[in-house]
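Omission of a single protein chain aside, the complex is shown with its protein chains in their original locations.
And then subunit A:
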Amino acid sequence: MPNMRMDKNPMPVQDPEVRIHNVDEVATGYTAEMAIDEAKRCLSCKHKPCVAGCPVNIHIPEFIARVAEGDFEGAYEIISLTSSLPAICGRVCPQESQCEARCVRGIKGEPVSIGRLERFVADYMREKGETPAVKAEPNGHKVAVVGAGPAGLTAAGDLAKLGYEVTVFEALHTPGGVLMYGIPEFRLPKAIVAHEIDKLKDLGVEFVTNFVVGRASTIDEMMDDGYEAVFVGSGAGLPNFMNLPGEALNGVYSANEFLTRYNLMKAYDENSSTPIQHPTKTVVVGGGNVAMDAARCARRLGSEVHVVYRRSLEELPARKEEVEHAMEEGIIFDLLNNPVAVLGDENGHIKAVECIKMELGEPDESGRRRPVPVEGSNFIIDADCMIMAIGTSPNPLIRQTTPGLDVNRRGCLIVDENEMTTKDGVYAGGDAVTGAATVISAMGAGKKAAAAMHEYLSSKE
């Protein structure tokens, strides 16, 4: 008999008052009992609407049925058929707009907590200590992967399993991409990302860090060096600014800089040598996951935090859970506002942000109602820190140094239905192709590209 409770089993979380003073994970995860109980809410629908909502089509009812039986290993095997980063996606996927959005249980009550179950299964297996992966028989072919974010890591794993000699070239000193430098520890513990990378090393994947493709070597040079195909998963890391007067003032950060200092360079740790400002009042501009993460990091540094977003609560693009967590942590949402200028003191440090009120007008191309400024409604928010989280674009370095690689007008690499770029043998996927998107879509693109690269190289023989 399915469990007909209307709501999800709640996720155990750290108390907000406690967690704003630490960087430990906010959501602590289901116990086995909670997971089994939640799994029983699934109706094993014949037409599986949930599966279509998942960008990599995880066999959702099948894995959940195993969880309900207490067969967590079996569940993991099913998930692994289509996903390679379940511990990560279970934590960070915007489930409410993907798999769970289609769940029939969501029509009357809350959907089945697919993401939490996925996370539980992956955590269970990691804690139990999976048997180390065995290296595939080498097939004698060499391929290169540019960028060690979720797209690159997934492509590397799939190619290694097919017997390719895979080298991942990463610009930073640590692989992981946004998973490492952007998404904070309290949402995605770095040990989990490191564990996934270790699994790839077990599969034989080579990592070359501190290697900026385009400078240390171009893609053409790599191909001359014997890499028969290249996957580009270089992400969309170039931060956008608004070109406001005063944006160059000290104390004004891109979210990437603030998060990199806080996460990758461990500025949250007092013993770290990375400088970071400990603001008293922070204005975060934007409404996506990046804005939520920046706001919550600033909060953990002891600041009062205001999120300034030009639309209303309904349009906030961040994951619902993150918005709720941010609100619990005392972050103030100043919605329907937009900054117009940054004001500085005599030392060149920000002292306030001038904003204007917005109202929602006619819907734009995206179908969302366009925010329009209300004439004469300008007002001032005092602040000693401002974090711009208004999006990122692909870094131009690779396209500038690779003749034959075409991009669209937003600077995103153009690929065909097999993730092949306009240059023979060069594939791409993830944020470098789509612009800033999600971990699971980057992972899905990596998978698809790996399969296509295999086909391409096999047919060349």
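By definition in this document, a contact is a pair of C-beta atoms (placed from the backbone, for glycine too) under 8 Å apart; a residue touches a chain by one contact, two chains touch by 3 or more; residues count from 1.
In this text, contacts and distances are computed from a predicted model.
Per its UniProt entry, the chain excluded from the display bears the name "Ferredoxin-NADP reductase", taken from "Acetyl-coenzyme A carboxylase carboxyl transferase subunit beta", "NADH-quinone oxidoreductase subunit K", "Ferredoxin-NADP reductase" or "ABC transporter substrate-binding protein".
If you put the hidden chain back, the residue from A:44, A:209 or A:377 that touches it is A:209.
Of the listed positions A:143, A:171, A:229 or A:355, the one in contact with the omitted chain in the full complex is A:171.
Note that of A:84, A:154, A:256 or A:421, the residue touching the chain absent from this view is A:256. Which of A:9, A:83, A:167 or A:217 touches the hidden chain is settled by the complete complex: it is A:217.
Take subunit A: the residues that touch the chain left off the picture are 171-173, 181, 208-212, 215-217, 237-239, 241, 243, 247-250, 253-254, 256-257, 260-261, 265-266, 271-275, 347-348, 395-397.
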